[in-house]
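Every protein chain of the complex appears in place save one, which is left out.
And then chain A:
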Amino acid sequence: MCGIIGVIDKQRELMDGSSIRDALSIMDERGSGEGAGYAAYGVYPDYADLYAIHVFYDNLVEPKTQVEDLLETWGMIEHDEEIPTWEQAGIPKIHTPWRYFFRPKTRLMQRSRTPDDEIVKHIVMEVNKSIKGALIFSSGKNIGVFKASGWPEEVADFYRVEKYEGYLWLAHNRYPTNTPGWWGGAHPFNLLNWSVVHNGEITSYGTNRRYIESFGYDCTMYTDTEVVAYLMDLLVRRHGLTQELAVRALAPPFWDEIERMPEDIQRLNTALRLTYGSAMMNGPFAIAVASPDSIVGFSDRIKLRPLVIGEHDNKVFISSEEAAIRTVDSAIKNIYMPKAGHPIVGRTVA
C-alpha cells in the first residue's frame, strides 16, 4: 500500500503545505497511521546556502553533544533550534526534532569534486551508524523533511506544515509491512538534496544494499527505500548521470526492448545495464524523487504499483491516486499514467 503525492512548480512559485496535507489525507486508506511525512523545497530562504540538518534526538544530552561535536569538527553551525511541534493526541512525542544550519569546511575533504556534499554525507552516515539516540533524517540545502509515526493529518498538524512554503513538495502516507512503524522509517527519505517517497517493496534490496555499501553508504533505516536516495546520490552526483539516465539504470528496459532500439541507444542501454545491474531495482514500486530543480516519478518495470501524473499550468503532480491530485487542483485536465519504468520529469525553468 502507501500513498504518495508530489508537486513541483516550474516557476518556483511557493505553495504552503495545507493542500498537500489534504491531498495526503485523501489517501488515508493507503496508510495505517504508523508513518507519514512531508518534504518541502525552498522552505529556508534565510539560510539558503547552508545545509539544513534535521535530527531526531532521543534525549537532548548525550546524543546531542556528540552530534554537535561532529558538526563542529567538520564545519560550523551557524544557527540551530528545536523544530517547532504541536503535540497531537495520536502522536506520542518519542523524539525531539532539531535542526541545524550548517556550513562545512570544504578544505577538510580535498579529494572530492563536491567536498561540501561529501562532508555532509559523511556526517549523516556517521551519526546514523554510530551515535545512539540520534538520527539525521534531512540534510539538504533549503530543504526540510517533516515526518513521524502517525496519520497524515496528525503529522501535518504536529509540524504545522501549512506554515512552511515551498515550490516543491513530496508527501507520503505509510502502511509498513516489512518493518515496524518508527519515525526514522517514515518517508520521505532524504540525503543531501535528494528526497524520496516510495510505494511498494524493493525485492532487490539485498543486492542494492550490498552494491551501495561498497561505495561507502551505510544502510541504517531498516527499510528498503533509503537505498533509492543513496543510489540517486551515487549515480547523479558522483557518477554524473542525468536524472533520466539514473532512472534508466534503476528501472531499465527489458533486453528485448533494448534489442529493438537504434544502435547507439542500444549501446547506451546495454552499457547502463551492464555497469549498473546491481543498482537496478526489482519488485513492485512507484517512486518519486525530488531534487532542487526537479521531481522524477517512475514505477517498476511491469507496473505493479499505481502511479498517476497530472500537469496543469506550471505544476507537475505525481501521485498514487488521481483523487489526491484533484484535491490540490480541481481544475486539472491533463492526467495520465506513464508507461512502466518510464521516468516522468517535472523540472523548474527558472
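FYI, contacts are C-beta pairs under 8 Å (C-beta built on N, C-alpha and C of every residue); 3 or more make two chains touch, one makes a residue touch a chain; residues count from 1.
Throughout what follows, contacts and distances are computed from a predicted model.
When the unshown chain is looked up in UniProt, the name that turns up among "Nitrogenase component 1", "Archaeal glutamate synthase [NADPH]", "Branched-chain amino acid ABC transporter permease" or "Pyruvate ferredoxin oxidoreductase" is "Archaeal glutamate synthase [NADPH]". Contact with the undisplayed chain is limited, among A:S278, A:S294 or A:N314, to A:S278. Taking the complete complex into account, A:L268 is the one of A:L14, A:I77, A:L108 or A:L268 that touches the chain left out.
Among the residues A:Q66, A:T207, A:S294 or A:N314, only A:T207 touches the chain that is left out of the figure. The omitted chain makes contact with chain A at the following residues, 177-178, 200-201, 203-207, 209-211, 213-215, 238-242, 245, 254-256, 264, 267-268, 270-278, 280-284, 301-302, 304.
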